[in-house]
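Note that one protein chain of the assembly has been removed; the remaining protein chains are unaltered in position.
Chain nomenclature is as follows: A, B, C, D and E, assigned in order of appearance, with residue numbering initiated at 1 for each chain independently.
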Amino acid sequence: MLHTINKSPFFSNNLESSLRFAKDGDPIMLYEDGVYAVLAGTKVEPAMKDALKKHPVYAIEADVKARGITKVVEGVYLCDYSCFVGLVEQHLVSPWF
Amino acid sequence: MLHTINKSPFFSNNLESSLRFAKDGDPIMLYEDGVYAVLAGTKVEPAMKDALKKHPVYAIEADVKARGITKVVEGVYLCDYSCFVGLVEQHLVSPWF
Amino acid sequence: MAEKEKTKIMFVMRKAAHGSIYAYEGLEAILIMGAFEQEISVAFIDDGVFVLKKEQDTKSLGVKEFSKTFRTLEDYDITNIYVDRESLEQRGLSADDLIIPVKVMEAGEIAKIMEGQHVLLPF
Amino acid sequence: MAEKEKTKIMFVMRKAAHGSIYAYEGLEAILIMGAFEQEISVAFIDDGVFVLKKEQDTKSLGVKEFSKTFRTLEDYDITNIYVDRESLEQRGLSADDLIIPVKVMEAGEIAKIMEGQHVLLPF
Amino acid sequence: MKFGILIQDGPYNHEASDSAYNFITAALERGHTIQGVFFYNDGVYNVNKLMDPPQDDRNISKRWSELGAKGIDIVVCIAAAKRRGINNDVIVPNVRISGLGQLLELAVESDRLITFGTG
Partner (left out) sequence: MKFGILIQDGPYNHEASDSAYNFITAALERGHTIQGVFFYNDGVYNVNKLMDPPQDDRNISKRWSELGAKGIDIVVCIAAAKRRGINNDVIVPNVRISGLGQLLELAVESDRLITFGTG
């Protein structure tokens, strides 16, 4: 199952909820304001690092760049919409708005 | 300053933020999904009780009833829109969406 | 489509009632889809559990009280209704507080059922 | 209104950029209001601090990059720009990461300035 | 007192529009003046006259038009409206489309301005 998250983790609990339901190995796709979760050095970073131990984490690069995020938590894959589509080819999608 | 909060405290950090900026004595008005904060017995209740030590807390009764909230944290004033208007007569309004 | 297998569709309800229209329009979609011969289930997670809270009284608010309509899901043979235990507990609620009978389950169990679906629809 | 005191209006920016339009339409409102002779200030709180993050590059996203437009606030004599210290710190940012000079302050200090306003506009 | 009302969110989807309406009704009952209502952001959707809700539901645009008929100045932001496909052809009677300067004027002329929205 692919979990997609598009809200800022500083504002909403959606990332947290998705991680509660994701099983080990499930990929996580961050896009829109969800990409703020990949900024390094924030209070969310520890949760992100924990998530990375269990899940491949992807973030849409266009969203990351648009927000001026230059320091990215190590291990996150920056990718484009073609990569997003590729993940959807392989997984059922669970969106967490 | 009157702080107005309309989002569920289980979903967003708005109530938390407002409390960080509210000074002792500032009234808090909960309406729309914000009224879920007054439900007794939840994980939010301790924060609500702390808030009640420093602030008069109001909740729109029509919103409380609509959501089937029958057990209300002690000390919260249930009130109507006329009471809301009354508070706005006396205070500058700081909305926390 | 008589020879085809039924399509499994799960509605994932995570929004509270009345503050936004998602739960209500989600219910409208459930009712329509229930009328066709597919396999519909519904999971209530996070603030979605509030949608099923008993004793909702919207008279003074002036909007529709639709929680009772969930009772009709049975008529459509929609009986796979799952509620996340942790979401309930964080909100001080138990199955007794809900307007219809539900299966209270751990997140991991609900996740397993999710994985068996063809489509997940968030509301 | 020549004889009247200036009206103090503070924009309270709490939304991140690009995921929603609030920050952008908020900026549009600031610029219009800045053209009149009132006393405009802006506070950046919570995700609002992200709006001022340096190095935003929206080319591949295909939407407007408007953070640079905040630099023009000076031309409208809008120099009272406050940023909540805790919001910055939780996001691993400091004043150096922001595209314009700001006054980094504690929540309590910003709240005091809020209290002196005639109107608070949330975006 | 003179109240100004700013509405930032659309009808039905969120409760903001209903809350604003309830607030206005209560303010009028307490003898206050509504100096004006300004629709910004998705709020501009509130005045679409093509709205056709189920019969047992409230008609939100009609409600705003009725307030306008009572003499309350109801203004829709032109920039926000154009972007979202709201123009003079589709707005209810007794509301008008104008610029953001009107929001400033409302802020200046009201004793209090209160915002309803969702964000």
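Assume a residue touches a chain if its C-beta (ideal position, glycine included) is under 8 Å from a C-beta of that chain, and two chains touch if they have at least 3 such contacts.
Since this is a predicted model, take the numbers as computed values, not measurements.
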Inset, instruction - Considering the entire complex, write down the shown chains that touch the omitted one. - result: A, C, D, E
Inset, instruction - Quick one: say which of E:I7, E:A20, E:I86 or E:L100 touches the chain that got left out. - result: E:I86
Legend entry - Contact with the hidden chain (one of A:A47, A:V72 or A:V93): A:V93
Inset, instruction - State which residues belonging to subunit D touch the missing partner chain. - result: 18-21, 61-64
Legend entry - Chain not shown, touching residues in subunit E: 10-13, 41-42, 45, 48-54, 57, 61, 82-87, 89-90
Legend entry - Absent chain, residues of subunit A that touch it: 4, 6-7, 31-33, 62-63, 80-82, 84-86, 88-89, 92-93, 95, 97
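What we mean here is this: only the chains that are shown with their structure count from here on.
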Inset, instruction - List every chain that touches both subunit B and subunit D. - result: A, E
Legend entry - Farthest-lying chain, centroid of Cα atoms versus that of subunit A: E
Legend entry - Innermost chain by mean C-alpha position: B
Inset, instruction - List the centre-to-centre spacing of subunit A and subunit B in whole Å, with centres computed as mean CA coordinates. - result: 32
Legend entry - Intercentroid distance (Cα basis), subunit E paired with subunit B, Å: 24
Legend entry - Whole-Å gap separating subunit C and subunit D, where each centre is the average of the chain's CA atoms: 40
Inset, instruction - Quick one: which residues in subunit C touch 2 or more of the other chains? - result: 18-20, 46, 61-63
Inset, instruction - Enumerate the residues of subunit E that touch no fewer than two other chains. - result: 8, 14-15, 112-113, 115, 117-119
Legend entry - Pairs of chains found to touch, sorted by chain label: A-B, A-C, A-D, B-C, B-D, B-E, C-E, D-E
